[in-house]
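Excluded from the complex is one protein chain; the other protein chains are retained at their positions.
Just so it is clear, A and B label the chains in written order, and each chain counts residues from 1 on its own.
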Amino acid sequence: MTFLVSPVANPGPTSPGPTLADFGHDPLWISIIKAVFLFVFLMVGVLMGVWTERKLISRMQHRYGPNRAGKFGLLQTVADGLKMGLKEDLMPRKVDKLLYFLAPVIIAVPAFLAFSVIPFGPVVSMFGVKTPLQLTDLPVAVLLILAMASIGVYGIVLAGWASRSPYAILGGLRSSAQVVSYEIAMGLSFVAVFLYAGTLSTSEIVAKQADGGSFALGSLNIPLPSWYAVLLIPSFLIYVLTMLGETNRVPFDLPEGEGELVGGFHTEYSSSLKFAMFMLAEYVNVFVVSGVATTLFLGGWRAPWPISLWDGANVGWWPMLWFFAKLVLLFCFFVWVRASLPRVRYDQLMHFGWKVLIPLNLAWILMVASFRALRVDNSPLVIVLMAIVVVGALGVYFRFDTVLQRRREQRAAQEAEEFDQLRDQPTAGGFPVPALDLPHYHGATTGLNRKEVPSA
Amino acid sequence: MNTITAPAIEYLQLAPLLIVFGAGILGVLVEAFAPRYLRRAMHIPLTLLSLAGAFALVIVQTIKGVPTKPSAMGAVAVDGPTLFIWGTILVLAFISLLLLNDEDHFVPAASAVPGSAEEERALIEGNVHTEVYPLALFAIGGMLLFPASNDLLIMFVALEVMSLPLYLLCGLARRRRLLSQESAMKYFLLGAFSSAFFLYGTALLYGYAGSVDLAKISTALSANVGQDALLFTGAALLGVGLLFKIGAAPFQAWKPDVYQGAPTPVTALMASGTLVAAFGALLRVFWVAIGELDWDWSPIMWGVAILTMVVGAILAITQTDIKRMLAYSSIAHAGFLLVGVVAIGDAKQNATALAAILFYLAVYGIASIGAFAIVTMVRDAGGEAWHLSRWAGLGKRSPKLAGLFAFFLLAFAGIPLTSGFFGKYAVFQAAVAGGAVQLVVVGVVASAVAAFFYVRVIVLMFFNDPAPDGPTVVLPSWGTASVVGFAALATVVLGVFPQPVLDLAQSAAGSLFVR
Partner (left out) sequence: MGETVTFWVLAVASVAAALGLVFSRKAVYSALMLGVVMLSLAVLYAVQDAPFLAAVQIIVYTGAVMMLFLFVLMLVGVDSSDSLVETLRGQRFWAFLAGLGFAVLLALGFGNVVFAAPTGLAAVNQAGNVPSLAEAIFTRYVFAFEVTSALLITAALGAMVLAHRERAEAKATQKDLSRARFVAFGETGANPASLPGPGTYARHNAIDMPALLPDGSISQLSVNRHLARHTEELLEERSGELDASETPVAEITEGENSK
């Protein structure tokens, strides 16, 4: 009878988990259960997420946050949601009615779809059916997530355009430019993972992170870390930055920069259900990028190190807990960032995305690819290559360091000269300033290493 | 984990291509990292040396023996005709680049609105778009790849690689900016349109043969019977794309506008290099892929050839602008060359016709670069003097220049003792041998009509009185002077003593296209 049981469908405790071959056999009702679960999970997640964010950020700012509706204010979001549902749905007179109506839908639906390829756990038995804890998987699952993100941008840009209001359209264009730009860096940060995992399917990427293998250095076997977050740390760091940019969160929340754009692309959406859709999409997107980070970089549903010593950690329903814990921690990271950082200026944002993240990423991919290719050949060149890279990086660093140092000194000298000049004639050039040698100005020249940035 | 066997690339055979593309990429790096004042000084040797190196490698390849198999996993066919075409294109490109190298053909700031203060300022500051060198190199790389492509996919890529830089270069003329931009726009839109035809045809032929390989399409002709709809439509659409590139009627409309608006060195590059490359590709598609189908396509090609010759020759008469006239003359010459394409037959006949076409392409390319080089030297206050009336009496004011121009025109007309005579003679002879006598008669009549307007310009230059405020002839730079000198010398030598090059063309054509 043993030959009837396929080796993949019945994983032992050491099995790395489901592969692509495990998908596509679910009966319809199982798929429906999974889909409904995902939907409910995300909806409840948004309700709880908003509450968590408000609570957490309040504590970080020494206040209590919502604490009236329900125990600990738990029902606050529910109350807000109900309010939004009951409010009058205003449709401004001049808007493009069809697109104004469609935009919130376009932004929300892909966000939900992207979650269908995020693995929650290994193969479990669900009402007697063996099935992986993942709605579906594709050979190109990660690309599907990127594709969904790029469809979601339409919601933003159309919401801005359909509103027929300058603030909204500027907000929409700014926001979509930002998302599209950061999507490129995001996609590039996946490339190293693909190179290492050798697959684009999410379940298999998780499986590949089960065991890092080892690196033979002469006779010494060094075990390699299994999480890509450690192994490919530049990719992970870049991904974390792009994930903030992609979801329009602080410090990249320019689209909603209230100070500049009123409300950004959804200025004209009064706080009705349509607005609620934007909120929903924003939070679901945060969950999606957190889920992707978990899956691609943080070992997916697999238990973190001390727990993974327990044999039962990676079988059955337990992994869902690890996945959920990682998701929540990542979400808390978003909140932490929001509480800590100010918003960047738009030109700085674009500059950072295009001129820092993308080139860095490309250089890193080049390095990973050559490293990978040489390691496949088992060539001793690996060591040489690593040495070259390290030396090169140090060289670049020192070069920049000296250049920047020189520039700083030059600027300090220039400013000192200006101060000298102004000291001689206090009203030079019509400046209505008091004399610059007043006692409390002493030491002012020491603070000259401020960076002067051209305004947008 | 499944592994992929690394593809075998014959680097030596592809070396001319790789050198040109590599130099283009180096040029882009120069643009990115070199300081502005150094760029030109770095581009000129880089560009010229890479072309010379590529030419040397072509010669090495020829001496080492012509490969008999396609290279790069069957993507590129480096065969006898390809090597001849590569050599021709590289020589033509080299002398075009000497011309292009001259100062003040290109706009100082392409992004500035024509005639704006910004443009003026860039001009005063002495800005130059040194990007034209890498762009030209990419275009030349595309020209090399286009006739050597062994499958339709790479042919399409090569077509785009060749055309895209040319679209850009067309819009960069320093003077008559609007005309230049209009020409770039027209060329781009029509070129994109023709590329779409090419791609559509490729898709249909792929549907027919199950492959984009020229050789496999050819074998499918005998294997797949009864799917003629896909085959004929596909071949026709592919033909439209290719005929557009050579400027055959009825797809010739872009040529005068583009030739007129583009900076004259770029026009010279297009009139020579692009024409050679496009003819190489056309021959490869029509002779290799659907060569067995010649009963079906040759009547259409007859029509196209006749129409092209007639349209080119007759419309040239009505032109009053020297560059437009040369453009129509180029159309007429494309027609004469098509006469050779129709002369398909058995292997020996094919070799004769191919050799004739190759020789014609080489001599026509050189003469047309010479003619355009002279156009750059006749200047008015607002730039080159294009209107024919301005050329009146030029022979009395600077007889040497006018004499050289007259000589090139006579070569275009195919007067004996010029290279053009032997070119035309070889093609017509091959066509007669191939049984296309009526076509040759039309060709001769069209030649006579064409000779009329060439001679008219000569008469205008030598027997009319010069206008009092006529154009000045600038003192040529060493580049322009050597271009004109080389072109004139080549035209004379090949007109008197064409045998070595004819032999070379025949030996190149002897092996025909590899399959």
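By definition in this document, a contact is a pair of C-beta atoms (placed from the backbone, for glycine too) under 8 Å apart; a residue touches a chain by one contact, two chains touch by 3 or more.
Just so we're clear, the structure is a prediction, and the values are computed from it rather than from any experiment.
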item: Which residue of B:Ile19, B:Ala75 or B:Leu205 touches the chain not shown here; value: B:Ala75
item: Touching residue (missing chain; options A:Leu38, A:Met84, A:Ala159 or A:Ala177); value: A:Ala177
item: Full-complex contact with the absent chain, from B:Ile95, B:Ala110, B:Val375 or B:Ala430; value: B:Ala110
item: Of A:Gly24, A:Pro139 or A:Pro359, the residue in touch with the unshown chain; value: A:Pro139
item: Candidate in contact with the missing chain, chosen from B:Ala34, B:Leu153 or B:Val449; value: B:Leu153
item: Chain B, residues in touch with the chain not shown (by the definition above); value: 2, 4-7, 9, 14, 21, 24-25, 28, 31, 72-76, 109-112, 118, 121-122, 125, 127, 129, 131, 134-135, 138, 141-142, 145, 153-154, 157-158, 160-161, 164-165, 167-168, 171-172, 207-208, 210, 224, 226-227, 229-230, 232-233
item: Hidden partner interface residues of chain A, rising order; value: 99, 138-140, 143-144, 146-147, 149-151, 153-154, 157-158, 160-161, 169, 172-173, 176-177, 180, 183, 187, 199-200, 427, 429-432, 452-455
